[in-house]
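Of the protein chains in this complex, all but one are displayed in their positions.
Chain naming follows the written order as A and B, and within any one chain the residues start at number 1.
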Amino acid sequence: MAFETKNVEKNQLAAEVQALKNGGQRLLTMTCVDLGESFDLLYHFDLDLQMTHLRLTVPKGESVPSISGIYFAALVIENETQDLFGIKFEGLALDFGGHFYLEEEVKKYPFCKVTVGKTEKAGEGA
Amino acid sequence: MGFFQELLHKSRMKSPWLIHFDCGSCNGCDIEVLACLTPVYDVERFGVLNIGNPKHADILVVSGTVNPRNAKVLKNIYDQMPEPKAVIAIGACGTSGGVFREAYNVLGGVDKVIPVDVYVPGCPSKPEAIIDGVVLALEKLKVRKPEKDTEPLVADLKKAREFYENREERQVTG
Partner (left out) sequence: MATIVPFGPQHPVLPEPLHLRLVLEDEIVKEALPTLGYVHRGLETLASIRDMDQMVQIVERVCGICSCIHAHTYCMCIEGLMGIEVPKRADYLRVIWSELHRMHSHLLWLGLLADAFGMESMFMHAWRIRERVMDVLEATAGNRVIISVNKIGGVRRDMSPDQLRWVLQVADELEKELDLIKPVLTNDYSVKKRTVGVGVLTYQQAYELGAAGPQLRGSGVAQDIRMTGYGAYKYIDFAPVVEKDGDSWARTMVRFRELYQSIDIVRQLVSSIPDGELAAKVKGKPMGEIACRSEQPRGELMYYVKATGDKYLDRVRIRTPTFANVPPLLVMLPGCEMADVPIIALSIDPCISCTER
């Protein structure tokens, strides 16, 4: 099972997603992967049981255009990503401001690699 | 303790009412708690009722791990329950955090927030174990007789009246 993605740039994202929507694609979800210096945002679409993937790579600290204007369902996904990774989405239809999942006392952006146990453990061993 | 209170206490032992709160469990324990109510296990034959209102409940059954968001809800429900009360933590997650104990949004077991009387192990706990846990909790409740100088009824009624009179301040409108 090959995993093929199509790379897109930030300014093309809305146009690409709109084109996919016009083609009858259903938004499945979005995945965010921490690459260290940047984030990979993978958009997964589905049409007739076939998946299509878009890949958008953004450096840390940059904001990303929201696609919740095109797919309303992207709202919850983008709010989740904002909570867990701290990526800002421009034009989010309903912004929970990073408290969709997490309370204030929980550490910020827990899914970023610097905060999880593996790197801490590796540091102890060295 | 007066005759009336003695009677109340006795009848409470014969028919404890439970409130169930799912506090970050994977649903495994929740459905086992519900399965206790159904014909195969049927806890209603012991007079046990599952109800949705904390103010009616004697025993709080909690399943799952505690996280900062639901800890507030859990504390709130516990505080609303009338004395005497008992708490049962269900499942590996409820007792210690289970497989999730190292996840970042998990504080640990239920005992991090409220005092727990009975721990029921298992992932998920079997209905038989949950029923056994309820019976153990009843024994704890038995010795927690209400004191003689509990808040008199008049004071309670006064409090309720004040609560009613302040209703407009509490109303959330938008």
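Rule of thumb we're sticking to: a residue touches a chain if its C-beta (ideal position, glycine included) is under 8 Å from a C-beta of that chain, and two chains touch if they have at least 3 such contacts.
Being a predicted model, the structure only gives us computed values, none of them experimental.
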- Item | Contact set of the excluded chain (shown chains only) | A, B
- Kindly note down the residues of chain B that lie in touch with the hidden chain. 20-32, 34-35, 37-40, 51-54, 64-65, 67, 69-70, 73, 77, 98-100, 102-106, 123-124, 126, 171-174
- Task: Can you list, in ascending order, the chain A residues touching the missing chain?
- Result: 1, 3, 21, 26-29, 31-34, 42, 44, 49, 51, 53, 71-73, 75-77, 84, 94, 99-103, 110-111, 113, 116-118, 121
